[in-house]
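One protein chain omitted, others in place.
Up next is chain A:
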Amino acid sequence: MSTPRSSSTSSPPQIPQSLTLAPARTASTSSSSSASGMRDAAEDDFDSPPSQMSEDDPGGGVGDRWEPDLRGGNGGARWAPPDQVLENVLESVLEFLTAARDRNAASLVCRSWYRAEAQTRRELFIGNCYAVSPRRAVERFSRVRAVVLKGKPRFADFSLVPYGWGAYVSPWLAALGPAYPRLERISLKRMTVTDEDLALIAKSFPLFKELSLVCCDGFSTLGLAVVAERCRHLRVLDLIEDYLEDEEDEMVDWISKFPESNTSLESLLFDCVTVPFNFHALEALVARSPALRQLRVNHHVSVEQLRRLMARAPQLTHLGTGAFRSEAGPDGALSVSDLATSFAASRSLTCLSGFREVNSEYLPAIYPVCAKLTSLNFSFASLTSEELKPVIRNCVNLRTFWVLDTVGDEGLRAVAETCSDLRELRVFPLDATEDSEGSVSDVGLQAISEGCPKLESILYFCQRMTNAAVVAMSKNCPDLVVFRLCIMGRHRPDRITGEPMDDGFGAIVMNCKKLTRLSVSGLLTDKAFAYIGKYGKLIKTLSVAFAGNSDMSLQYVFEGCTKLQKLEVRDSPFGDKGLLSGLDYFYNMRFLWMNSCRLTMRGCREVAQQMQNLVVEVIKDHSDDEGESETVDKLYLYRSLEGPRNDAPPFVNIL
């Protein structure tokens, strides 16, 4: 396209305000969960719908195709390109691109597009905080309003990454603060965040609106108090499955620190803050937060207190119900019908969770809202199948259901019969040990597959499974995007035929054409992985445990799963040969994690030598005091533009 060259060096006209697209309100992480209504990120690296935030990170994905434009002095300042009009038009158009994947593509067209895209990217998504340095990121993108950062590998959730490994947010904040004074949103996952970091956020970003911390650690109620007090425009404070550092006698009354005038709070999720809090302050806060739509309290809230909160906030859409039992004596306990009245008055409720110490007698209180519920999380409620079934039968519009395996196959049958619109099911084990009884089986899975044909995501912990049930699900639920089956006892075969579970998982990859995330378990041979490599063309995340016979399994996966981004393997008989079969593919992935396999230092060193743009970390347990042994217990490798990180602890050996 040709346009007249501008001859003068007049200052570039401003982008017309009407063409500047306001960023999507839903914060990056909430966008992915709001589809399911569940902010809880347990066992989840949710693939966001492409229209919002994609999983590709801008810096780390494009190595040799990406050159930072650091010429012209200050990389963030604009220098007048020859064709200013085109640049402005480009920017106006690119404003409409929101997905990082689309933006990454646009940035590759030519320098002009690269610059225009860099100026207009509003949300920065960094899937691995070590893939790119903060400096590089802020130099390229000058007008960012939201940052998403992910740190530790997911297996950290299962105690496989020793404490102190890394993923500190401090260096990022040090760079983001000066670069983006108008920053509004920060979302962190599996990062270490200190109270000082929280104070720095409050100080650096006067317009700060949304803070989301998922599976983070390192901070306490002291840091929360600073955020509450100083972030006067705060809309969202979502604390999800974080580990706070409080000792009970040192905690701070952070709830009292919110502004005394009406607040802009829309979402306050703090069910993971285990220490007690000032209830009266919360009640007052809720009363002066007219925009509040989502509230999740911790287990220190009784039904009597819950009722008071609900009275103050009848407009809630998402409610985490706390303990859901009475704290009063036998004479003062709230009646079920009074509690039911409260629920009846909450006409907008679509998402319920909590029930942390549930007294099942109070369950009927939620009947008035069941028909409108799209999301229900009973996964911390130890309820029997008999207690659950009447509730389930009322939830005809349920799309997301999380529950403990105490629901039993019977309860799942009720789900199948009632919840024909179900999209996401998670069944967690009450007793998370390998030899537990397990209360659900292939029978429940089969029932669900028959009753819930729209199922998109399933996480299922069990002890007894058959290939037939898995095959049935693969055929009945063609929309499956996430299939995670965990047969808890290791190497368990089909309970009826005694065969490996190869055919079941094979059917899943064959029939579920939209599958992007897969976790396998049970007795599996190389054949299963041959299937996965052959048919799993869209798989981005694969989790493997106690599976496979030989290195061929890994080779099948590397060669076949062309979209593979994240591979996590544990306790499987894969050695250096299998590792090296991935050499050509590692750079297209975000990371590879392998623990308790058969890797040696020789194999890992070879990867490090041949692939200079990978960081290869060999992680030891603290207790390994001996010098470097040849066997590698934990390997974590990831692409990076920065080379070895400088904050690695002594037990991490970067090759």
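In the analysis below, a residue touches a chain if its C-beta (ideal position, glycine included) is under 8 Å from a C-beta of that chain, and two chains touch if they have at least 3 such contacts; residues count from 1.
One rule holds for everything that comes next: contacts and distances are computed from a predicted model.
Note on the omitted subunit: UniProt lists it as "Auxin-responsive protein", one of the names in "Auxin-responsive protein", "Elongator complex protein 4", "BHLH transcription factor" or "Calcium homeostasis modulator protein 3".
The residue touching the chain not shown here, chosen from A:E95, A:E117 or A:D195, is A:D195.
If you put the hidden chain back, the residue from A:A131, A:C272, A:L285 or A:L398 that touches it is A:C272. Contact with the omitted chain, checked across A:A131, A:A146, A:L183 or A:C215, is made by A:C215. Within chain A, the residues in touch with the undisplayed chain are 42-43, 155, 157-160, 162-164, 195-196, 199-200, 202-203, 215, 217, 222-223, 225-226, 229, 241, 243, 248, 250-254, 256-257, 272, 274, 276-281, 300, 327, 356-357, 379-380, 382, 428-436, 461, 486, 488, 490-491, 519, 543, 545-546, 570-571, 596, 621-623.
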